[in-house]
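A single protein chain has been omitted from the complex, and every remaining protein chain is retained in its original position.
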Amino acid sequence: MVETTLSASIHPVDELLTPPLSLRQLVWRRFRRHTMALFGVVVLILLFTYAFGGALFLTESYANQTETGVRLQGPSAVHPFGTDTVGRDILARTIYGGQISLLIGLTAVLIETGFGILIGAFAGYYGGVVDSVLMRITEAMLNIPQLFLLIVMAKFFSGKLPNITLLGRTFSGSVVVIIGIIGLTSWMYLARIVRAEFLSLKENEFVLAARAIGTPRREIIFQHILPNSIAPIVVSATLGVANAILSEAYISFLGLGVQPPTATWGNMLDGAYNYIDTAPWLWVFPGTLIVLTVLSINFLGDGLRDALDPRSRVA
Amino acid sequence: MGTLLEVTDLRTRFSTPEGVVHAVNGISYTLAEGETLAVVGESGCGKSVSMLSVLGLIPIPPGQIASGSARYRGMDLLKLSEPELETIRGREISMIFQEPMTSLNPVLTIGRQITESLRTHLGMDHGTANRRAAELLESVGIPDGGQRLRDYPHQFSGGMRQRVMIAIALACAPSILIADEPTTALDVTIQAQIVELVIQMRQQIGMAVIWITHDLGVVAGIADRVIVMYAGFIVEEADVESLYADPRHPYTVALLAALPRADRRRDHRLKSIPGAPPNLLVKPQGCPFARRCDFVIERCWSDNPALAPIAPGRKIACWIDVKTGAPR
Partner (left out) sequence: MTRYIIRRLLQAIPLLFVISLVLFVLMQNMGDPVATMGGRSVTRSADRERLRRQLGLDKPIAVQYLYWLVGNDWTKIDLDGDGVAETPGQRQGVLRGDFGASLVNRGKPVLQVIWDRLPNTLLLMGASELVIIIGALLIGIYSALRQYSVIDHVVTAISFVGYSMPIFFIALLTMYIFSVNFKRWGLPYLPTVGMFDPGVGKTTGQVALHMILPVFSLSFIYFAGYSRYVRSTMLEVMSQDYIRTARSKGLPRPVIIYLHALKNASLPIVTVIGLDLPLLLAGAIVTERIFAWPGMGRLFLDHASRSDTPVVMGILMMISVAVVVFQIIVDVVYAWLDPRIRYS
């Protein structure tokens, strides 16, 4: 009632409707939202600079070079982040591991988004049997925890791919496997979002108009409806990068992810708990980098959601 | 009749991102025992906020009561602590609201929502409270009261829910009922029934009623006295007959001209008030109605007229005499 009374008198009323805030608090809140997203962007740029710029100073062969004589050494001038169980330099490995982790995060999301959009769009646009079948599969996939699926799929594809040489560097074939399976096990939420968008958008006048003049279905789906549902897709994909990086970390931590010598932030943690009391630097550095990355992406995604989707009010 | 409630110089503001909204700007009025006072004005004129402020029901922040007092039986309601106010609300002063669809808690039974007042304020035990609640439902015109206690709000129609709201508000026989546009959201036929019900209950309980509305048509049938509000100010105060027969503030004149009346010729055109109520974000300078007023004079733009008596029981806040159009 307070709201209705006021809403008639001042124009931009949305802020007034919920939740009750003083002016100072509201400004602070918006400012904070923006700064958090900005903070996320800045940290992400720094992390990318670290992972890709750092490669200018330390070579990959140095990162993969084992020297058992200096294994499990604490941080020092020579090895600022210490050395791991076989004497590799952890600083160099976090740099090259970061490249792989970020690469996996970004490319897995491409697969996830592609799948999610295709399945969601077809289910939402065609409806009926297509919709039921696709949604039953989606439901089935959602029913099994992603990590269990990842483990099973990692086993399924393990050893299938040879090492890959790209731009003069050798990558473990498992990188491709991990990217693929993360993408294949994470598209379900996005598919549901896209489906819901399509269900509501396909009844809109502009779609009916396009159909009336005989626009081909493919064109309607991809050129008329899809651009209108881009906002939730962008938000979901951004948050998906964070999820993919976490997934890689989990599966590699369990020893089923990217195989050494290729480093990722996740597989650097594999086995670290055996040295919990003697060598904390084994997990502190890569772990912190993972948290920082995921946190920044979450901030960014949150900011994007606020900016792109004014309907959602996440307090 | 003695004075039951005396509100003096009440000012309520809201802090918003766009600036401070001056919702209520120093209003004073009294309510006598057993009297029905109508508060009239367009949406957004501060009539609801002024009543919610008295009961401490505006959200703070962003709301803020900047000044004023509200004396009720020797207490200043605006100075009471929250626990003290809780003993007043629902027991001494009750409210019913505009939206019967959303004003009842959807996940609690009607019985629970009526009896909790009885048990909180009157200390009734479960059984007594239930019997009393059933009686209350019957008395507001809901048959099978005892049966319906177990029902949930969604099982009632809008009009029925408003009856339930009235039963809740009147459960403890309060001395004041504040009705905040209780008929606005209802069908016309139901509106009349609800008005009738409130009149009937008023006589039964002997309470005073503050009836907030933007509908002058309803006012004629129910009120003893009328306060007209505009932009957070009281612009006219009069007993109901004088107001209809002889409106003295240009805003009241305009409101009445916008009202269909049986005593006018059929082809008489209703007159709408041009423009919109002022932006309450701007601290008012001059008379807030000046921009829409047919009688505006130079002085209106610089000075805001205070509410001043012009006859016994009659006050207006205006520089001019609407009869002659000349300054008073």
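By written order: A and B. Residues from 1 in each chain.
Following the convention adopted for this analysis, contacts are C-beta pairs under 8 Å (C-beta built on N, C-alpha and C of every residue); 3 or more make two chains touch, one makes a residue touch a chain.
Computed from a predicted structure; not experimentally measured.
Q: From the listed residues A:V207, A:I221 or A:L246, report the one that touches the chain absent from this view.
A: Of the listed residues, the one touching the omitted chain is A:L246.
Q: Among B:L10, B:V40 or B:L57, single out the residue that touches the unshown chain.
A: Missing-chain contact among the listed residues: B:L57.
Q: Quick one: which of B:A32, B:L85 or B:I205 touches the chain that's been left out?
A: In the full complex, the listed residue that touches the missing chain is B:L85.
Q: Looking at B:S103, B:T213 or B:N304, which makes contact with the chain not pictured?
A: Missing-chain contact among the listed residues: B:S103.
Q: For the chain that got dropped from the picture, name the residues of chain B it touches.
A: Residue positions of chain B that touch the missing chain: 55, 57, 59, 82-83, 85-91, 94-95, 97, 99, 102-109, 116-117, 120-121, 152, 154, 165, 168-169.
Q: Under the stated touch rule, tell me which residues of chain A contact the chain that is not displayed.
A: 1, 17-21, 25, 28-29, 136-137, 139-148, 151-153, 155-157, 242, 246, 249-250, 253-256, 269, 272-273, 276-277, 280, 283, 287, 290-291, 294-295, 298-299, 313-315
Basically, only the chains that are shown with their structure count from here on.
Q: Quick check: how many Å separate the C-alpha centres of chain A and chain B?
A: Roughly 54 Å, centre to centre.
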